[in-house]
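Here the complex is missing one protein chain, while the rest keep their positions.
Chain nomenclature is as follows: A and B, assigned in order of appearance, with residue numbering initiated at 1 for each chain independently.
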Amino acid sequence: MKTTKVLALTAISTALSLSAISLAPTPVQAKEMEKCYGVVKAGHNDCANAAGTHSCAGHATTDGDAGEWLLLPKGTCDKLVGGSTEPKAKN
Amino acid sequence: MMPHFPVSSGRDIPLAAGIGLRGPHKREILDEKPAIAWLEVHSENYFGGGLPVRMLEEIRVDYPLSFHGVALSLGSCDGLSTDHLKSLKTIVDRFEPGLVSEHVSWSEVHGTHLNDLLPLPYTQEALDIVCRNIHHMQDFLGRQILVENPSTYLEYKHSTIPEADFMVEVATRTGCKLLLDVNNIFVSAQNHNLDAFDYIRKIPPALVGEIHLAGHSEIKVNSRASILIDDHGSKVKNDVWGLFEFTLQQTGRVPVLVEWDTDVPDLQTLLAEATTAQRYLDNLPARAKEKRYAA
Partner (left out) sequence: MLRNTQKDFKDAVLNKDFSSAANDIKPKRDIDPIDLIQIHLNNSMKSLTKVLRSAFPVTEQIVGEQFFTAAAYKFIQENPPQSGCLTYFGGDFPAFLAEFEPAKSLKYLPDVARLEWAWQHAYHAVDEKAIDLKDLIKVDSARQGNIHLKFNNSITLIYSPYAIDTIWERHKQGFVDEESEEIDVEDHAAYMMVARPRWEVIVRTLDVTSYVFLEKLKKGGSLIEATDAALQIEPRFNLQKNLATFFADGLFTHYYLKEE
């Protein structure tokens, strides 16, 4: 067995010892749900409300048709600098 | 012999005016518990887990619930999605809604979901397909469903059956009930130069299990023509209230629902619409109120 595996075994038996486990925090759920109710709207995607989407007619659809060659991202990306070179390698 | 399905396993929907439950109002309804006769939700929003389902559990304690599907695609020639039916059955079993409904329209073909309630050509072939799918849905859920008439902007050349007759035939053949969307009838009738009152007269009152109301808007297609769009984005129009009153005189008291999906207003505005609908129900002459039970 490699030395690190020995270290790993030691770590495991320590971490799963009776005394270590009895010290581990128990999850507390109280209040969490109440807090979450407040953020229901953020990022929430109503699964299907097709019945209520009839908000457009005629030729109004062209907003998605801009030619790709005309497309330039125009949001907050000018505040995000770097990233134009190759990224740092993982580790 | 048609199988007999129980209409409901849970809390019955009262013969009163309710509202469609929408995201922006959930918190207020949970906190304030305003007086609302019943609530209808879009079934597909509860197919997952987490908060949406947990909140609905709480809401269910105080309000009778109806499940209104918007994506099963009863008009698909490929049959119904088993996954969709399973998800629906899971929540129907869990929440025991008073009513379960879907649309007479299609959204899916060859495994692609177009996310719109698309009109069907009214032909014998389409009738067979819709009935086969409704049978499948009722068998799978083990209960009766209601189906809603769509709002339509176009008609097909090869349609041979008037929509009202198509709806009646669907209900007669499958034993399902009709969810009569009075706004949709108005919108379609205007768009296709038809008589909305004639449509209502063709519907046997005993088949009607629920009525929907909503706002619509008029949109110019070009300089010469405009079309009514069922956008659920405003108050119920006066003409639609008129058609609603006429409908109630035929059907007697039935559950009525006000829907609002685009530019959703504050809860008070929506509840005021439900109160108006309730007034029409309350003003029904005693004879009309009883009609439902005699039928």
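Everything below uses one rule, namely that contacts are C-beta pairs under 8 Å (C-beta built on N, C-alpha and C of every residue); 3 or more make two chains touch, one makes a residue touch a chain.
Being a predicted model, the structure only gives us computed values, none of them experimental.
For the chain missing from the display, the contacting residue among B:13, B:37, B:59 or B:126 is B:126, taking the whole complex into account. For subunit B, the residues touching the absent chain in the complete assembly are 44, 47-54, 70-73, 75-77, 81, 83-84, 87, 106-116, 118, 120-121, 123, 125-126, 129, 153-159, 221-222, 224-225, 227, 229.
For subunit A, the list of residues touching the undisplayed chain reads 2, 4-5, 7-9, 11-16, 18, 20-27, 29, 32-33, 35-36, 43-50, 53-61, 63-66, 68, 71-77, 79-85, 87-91.
The rule is short, and it goes like this: only the chains that are shown with their structure count from here on.
Averaged Cα coordinates give subunit A a centre that lies 36 Å from the centre of subunit B.
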